[in-house]
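Got a structure for you, questions after.
Just one protein chain is left out here, and the rest sit where they should.
Labels A and B are assigned to the chains in the order they are written; within every chain, residues are numbered from 1.
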Amino acid sequence: MNRISRLLLRREAGILVMIALFCLAVGAVKPHFLTLDSLQIVLLLVPLTLMGAMGQMMVIVARHVDLSIGSILGLTAMASGMMFRYHPEVWWPLGFVLSIGIGALLGLANGAVVTFFRLPAIIVTLGTLNLYRGLTFIMSNAKQIDRQYVPVELKAMSQTSPIFGIPWIILMSFAVALATYYFVMHTRIGRQIYALGSNPVAAPLRGIDVTKVTLLVFTLSGALSGLAGIMYASRWGFVNPSNTGAGFEFQVIAAVVIGGVSINGGVGAVLGTALGVLLLGCVAAALPLLGIPGTTQNAIYGAVILAALLIDRLVRRQGQRGAAIRGAA
Amino acid sequence: MSPIESPAVAAPRGAAPARPMWHVMLVRPETMTLALLVLGVLVASEISPYFLDIRYILKSFTLSAEFAIVALVLTMVIISGEIDLSPASNMALSACLFAYALQAGAPMPLAIGVGLLAGLAMGALNAFMIIGLQLPSIIVTIGTLTLYRGLAQVIAGDKSIRVPESFTGVDTALLLGVPVPVLIFMALSLALGLVLGATIFGRQIYLIGTNEIAARHAGVRSRRIKTFLFLAMGLVSAVAGLMTASRLGSVRYDLGIGGELQMVLMAMLGGTYIFGGRGTILGTFLAAWLLVIVTTGMIVADWLPAYQLCVLGVLLILSIVATNIIYSRTER
Partner (left out) sequence: MSEPTVTSAPLLSARGIAKQFAGVEVLTDVDLDLMPGEIHALLGENGAGKSTFAKIVAGVHRPTRGSLTLIGRAVEVSNPIVAQKLGITLIHQEPISFPDLTVAENLVLGRHAGAPLARVPWAQMTRDARKLMDLLGVAIDVTQTMRGLSIADQQMVEIARALASDSRVIIMDEPTAPLTPKEVATLFAIARRLRDEGRTLIFISHRLEEVRELCDRVTIFRDGRKIATEGIRDLDDAAIIRQMIGRPLKEYMHKPGVALGDVALKVTNLTSPGLFRDIGFEVRKGEIVGLGGLVGAGRTDVARALFGVAPAASGAIEIHGKPAVIADPTDAIRLGLAFVPEDRAVAGIFRTLPVEQNITAAAPGRIAPNGFIRRAVERALARESVASLRIRLATLRQPIGELSGGNQQKAILARWLLTDPSILILDEPTRGIDIGVKAEFYDQIGALAAGGRAILRISSELPELLALCDRVLVMSEGRLTANLPRGLATPETIMRAAVPRSAERGAA
């Protein structure tokens, strides 16, 4: 068993333990939490975040951050929503093409500004976060897309299922996770993302096209946010220009940070990230059961991000001290 | 002219020729900001003659004054090589705690104390995680911005908490014909400009931002200085939060939402270098006025808030691009 797997396994195992402990704790107070019903609820909270987290994971591994994913979700959801409303004659699955396509374009724009002007992604995406949200308002004329306009078939994707009673939406998000796993672990360009994040200075010297890889991760993040956008309409049945996607980026970043993705780039795994999403899903599902108002969600995400950073730091310090004692004079 | 400073015609072997003085003075981001400000005023006055009325501009400024005040301290934080995205959430939480304390029956001075202390505590948390635990400020302040805003939501829910009459109206109070918030901004700009530009404390902030390791080796107490800056951010955010509460007459959890964009924008438009080590209070001062002109102009021109949001987003990106270009042009 080589050292990497050993390390990774530690992190994933830790998250699993946290999930187990949390669920047991909640289950002790409210036994209803530990039922299959609850599992369904948890799983239904998870798909959008999972999709976004896969994209964000790649961006952070490449040593960037994308704060605009919530606004991309909102804008792409609105784009499809408006198509459904004003052009109901169009074959509804084209909404997927529209949302994912626009999401990819918006992501590409992010990536382009970051690469060509060599600017920190954090500030660029802070700008596009607002820009894209503003565009959403403008194009929708500040009007919501109500339930009746969202195609029934689309909404059904969050309820009906082809197998085992698992709705399409959940299957889709798993598929995204699996595809991401294959992409980052088994394709050349996927590995280049890790190389780039691990040592951006060495990357061009080793034949990595930094521009291409950077544009790619931002485009993928945007596209996945676009997918999450149209699935938002499926899951919730409406699209609102100010709420849809608001705060999404913080949920996703919280999940990603829990999942062991390093802010310094080069380190991050699909499994860990997915478990991080799952943990957040459990927390979100437990809140109403425990009578805690939904307004605490943001506070919890914030606390989770900080706690994950703290734990990471403490673990790393231990590791460093260990290495020093082992005699790296 | 001393024998050492020869005219930069032929550089002695061992140094590149120096840039002429006028180049150093004029080719800098603050000039760009000033130019844009002048341009902005001209364009805005075309849209509406109100703009040439100084009282109108001053009154418009009161809407952004709270953000502008925080932006001044934020400039110093960015110059020192860090960033703080949590001040807007800090404003909301401080204001909520203040209003809550009042509701619970505390006398005004105590409630104000609660608000300010809360702000300081939030600054302290940032400082602890960033300087104590050596975590990257960007992700820590994303975490704390979420946390503080979330806590404000927990305390205030979706409701507005009203603020007593005696406390409201700071923005309408005039001193020497100038609204109080504007005066506070000007005074703070002067004070901080002096600190940053003429004191050793300010000089050390530039040293830390340029090369923190070298600064430590030179005996600069970087941890102390940065801690102080984050505490100052916490305090000034609380003050800004209270000012906003006074202006609006009530407090909600979403007080100041989107403020982090405006504050960072003011700093960037003012020529503050995002990577640290460069920037001035003067630049941020001019940029605050510029932003007021731009936002007021958009309001007067009847643009939807959505458009304004877009403009601000684009402006942020353009301002860092421009600043980066200017700084890399002057480097060799």
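By definition in this document, contacts are C-beta pairs under 8 Å (C-beta built on N, C-alpha and C of every residue); 3 or more make two chains touch, one makes a residue touch a chain.
These figures come from a predicted structure and were not determined experimentally.
Visitor: From the list B:38, B:108 or B:214, which touches the chain that is not on show?
Guide: Candidates B:38, B:108 or B:214; residue touching the omitted chain: B:214.
Visitor: Of A:96, A:117 or A:194, which residue touches the hidden chain?
Guide: A:194
Visitor: So one chain is hidden, and I want to know which residue out of B:52, B:198 or B:325 touches that hidden chain in the complete assembly.
Guide: Touching the chain that is not displayed is residue B:198.
Visitor: Have a look at B:59, B:149 or B:278 and name the one touching the chain we're not showing.
Guide: In the full complex, the listed residue that touches the missing chain is B:278.
Visitor: Which of A:97, A:166 or A:185 sits in contact with the chain that's absent?
Guide: A:185
Visitor: For subunit B, enumerate the residues touching the unshown chain of the complex.
Guide: With respect to the unshown chain, the touching residues of subunit B are 2, 4-6, 8, 11-19, 24, 198-201, 203-204, 206-207, 210-211, 213-221, 277-278, 331-332.
Visitor: For review purposes, identify every residue of subunit A that touches the missing chain, sorted by number.
Guide: Touching the missing chain: residues 2-4, 185-192, 194-195, 197-199, 201-203, 205-208, 265-267, 321, 323-329.
Just so we're on the same page, only the chains that are shown with their structure count from here on.
Visitor: Counting in whole Å, what is the centre-to-centre distance of subunit A and subunit B, each centre being its mean C-alpha position?
Guide: Measuring from centre to centre gives 31 Å for this pair.
Visitor: Name, in rising order, each residue of subunit A that touches subunit B in their complex.
Guide: Listed in rising order, the residues are 65, 67, 113, 117-120, 122-124, 126-138, 142, 247, 250, 253-254, 257, 263, 293, 295-303, 305-306, 309-310, 313.
Visitor: Help me check something: in the complex, which residues belonging to subunit B touch subunit A?
Guide: Touching subunit A from subunit B are residues 83, 85, 129, 133-136, 138-140, 142-151, 153-154, 157-158, 253, 258, 260-261, 264, 268, 274-275, 304-317, 320-321, 324.
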